[in-house]
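Input: a single structure, listed below in structure tokens.
Every protein chain of the complex appears in place save one, which is left out.
Per-chain residue numbering starts at 1, and chain names A and B are given in the order in which the chains are listed.
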Amino acid sequence: MGNEETIKAALLQKFPQLEGKCEIIRQRRITLEVDRSRLIELLNFSCSELKFNILCTITGLDVGDDLQFIYHIANKEGIVMNVKTNAPKTDPVISTVLGIYNGATFYERELEDLLGAKVEGLPEGRHYPLPDNWPKGQYPLRKDWKPENINQQNKKEE
Amino acid sequence: MGRIEIPLGPQHPALKEPANFRLYLEGERIAASNVALGYNHRGVEKACEQRTYIEDMYLIERVCGICSHSHSSCFISAVEEIAKLEVPKRAKYIRMIIGELERIHSHLLWLGVAAHEIGFDTLFMYSWRDREVVMDILAMLSGNRVNYAINKVGGVRRDISEEQKEQVLKAVDILEERTRYYIDIVYSETTLIGRLKDVGKLSYEDAVRFGAAGPVARASGVDRDTRRDDPYLAYDEIPFNVITDDHCDVLGRTIVRAKELMESYKIIRFALKNLPEGDITTRSPRRIPAGEALSRYEAPRGEDVHYVRANGTDKPERVKLRAPTLANWASITNMLDGGYLADVPIVVAAIDPCISCTDRAILIRYPDSRNENLMDWNSLRKYSIDFYKNKGFNAKNIRMNIK
Partner (left out) sequence: MVIDKVVNWARIKSPWIIHFNTGACNACDIEILASLTPRYDLERFGILLRGTPRHADILVCSGPVTLQTKDRLIRIYEQMAEPKFVVAVGTCACSGGVFQGCYGVSGGIDSVIPVSAYIPGCPVRPEAIIDGVVKLLNSLKNK
């Protein structure tokens, strides 16, 4: 458990507001919650200082009034940090992490397409993974969205 | 720098597809490229939320037919972690054995497909014939050639008998001999080397920067393998080597996969010889208590990541899947730019994309003229084989003599 403790200590030292929000859930797994205003700073620190330079993926979730984004980052010792941040559905804006993790494009496009998040700084580009003719405003991964919404549209077209 | 778009398009040149594959050429070389994906999007993650964990197991297995066991095991491990289940050792070993058999079938499949892309159909036929050996073993152990459904929450569905162990060991012996021959060819056949060397270069720095995974990363010298770094199941009890290579090109990716086959044979032998006694499953609740888990698995194509959040009911709250190929698409632009158009088929094939290779079209735009050419995958493949034939590399001339 040695390394996980060192990492947690380093994080708390640099970001004291994480006190109580940073947990070692098991061997090689750390979870923490951060405010979205400090997200980029934290990810930058984790990548450059703590060597968490692998972005496994970004999970977006619908948690009621908010959208939650979890950045799963790993280092080469196999330790994974789940960095959680929230944004209200009325203002679902987060910053892009492309400056830190170059491979993040597809993961961030997915957040925009499937959850209706707005990723600031993400360059213009094709939809992923939804098709180009997907109707605007339909976000499949939101809890209130039903597959019938789109099936109705399809049936109307035929 | 542009991003790469991979198309799935009709073959008619006049139809302007919102081309998923855009290559900007300068002479024979690719100056920039563009990628778009998503045609395989089926809405699996949403569907998972509306089905029970048991139904999800069968759905997730079918995310990809080639690495179905990887997805299934990864998902099940996350669910078991949330439910705090103690999976019996024997079940973990069986999962590993099936997983390594899957790696073998996948790498042999890749060898054949890559050979096909460069016109070396003999190797395609040979490697797929060998692959049948593995398919038979998997069918014997699990009941199906593909989509083995060997997992259940808390363990595995079927046990391995002593007789079956003998059969598996025999099959592994045959395959090892054949693989040794393939490795020989890769190192010694000039035609093959001519087609694969210095093609699709991805430097170590770029591999790390773009988050490449699996054999693609390892062929660029990145020493990363989830089985060793973040051990799951019982990989921390099995001695094996992580194969890396410094070529940073398609030849490197071929070598890595071929040598990984040898390592898989070692792992299977060790696992069978040391298969622990005991149960193959443990009781599991239908309702999984609230919690979350992230599990990683080294699929044949690279690191597979599953995130599961449970909410106390028998249906998951959220399931997130990151298949390994997605991690590699970001590096494809780097590999293609500066290379020949004729190398496109093999470079794309070398990341072992988990999408069907039958129907892809390429829109080629020449920067100096207003001309646009829509090429379909088969034409591009033929073009690339002819291009290299003119340079003296004709894969049809390679003689293979193997029993």
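The working rule: a residue touches a chain if its C-beta (ideal position, glycine included) is under 8 Å from a C-beta of that chain, and two chains touch if they have at least 3 such contacts.
This one's a predicted model, so the numbers in the text were calculated from it and none came from an experiment.
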| item | value |
| --- | --- |
| Full-complex contact with the absent chain, from B:Tyr53, B:Phe75 or B:Trp128 | B:Trp128 |
| Residue of B:Ser33, B:Ser68, B:Thr226 or B:Thr254 in touch with the missing chain, whole complex considered | B:Ser68 |
| Touch residues of chain B, complete complex, unshown partner | 8-12, 15, 38-44, 46-47, 50, 58-59, 62-66, 68, 109, 124-125, 128-129, 131-132, 135, 145-147, 354-356, 358-359, 376-379 |
| Footprint left on chain A by the chain that the document does not show | 131, 133-134, 140, 147, 149-151, 154 |
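Operating definition for what follows: only the chains that are shown with their structure count from here on.
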| item | value |
| --- | --- |
| Mean-CA-position distance for chain B and chain A (Å) | 25 |
| Complex interface listing, chain B residues touching chain A | 3, 5, 18, 20, 36-39, 41, 43, 45-46, 81, 208-212, 223-224, 226, 229-231, 292, 294, 296, 303, 305, 307, 309, 317-318, 320, 322, 326-327, 329-331 |
| Chain A residues within the chain B interface of the complex | 26, 28-29, 53-57, 59, 61, 70, 72, 74, 76-80, 82, 101-103, 105-107, 114, 125-132, 140-141, 145, 147 |
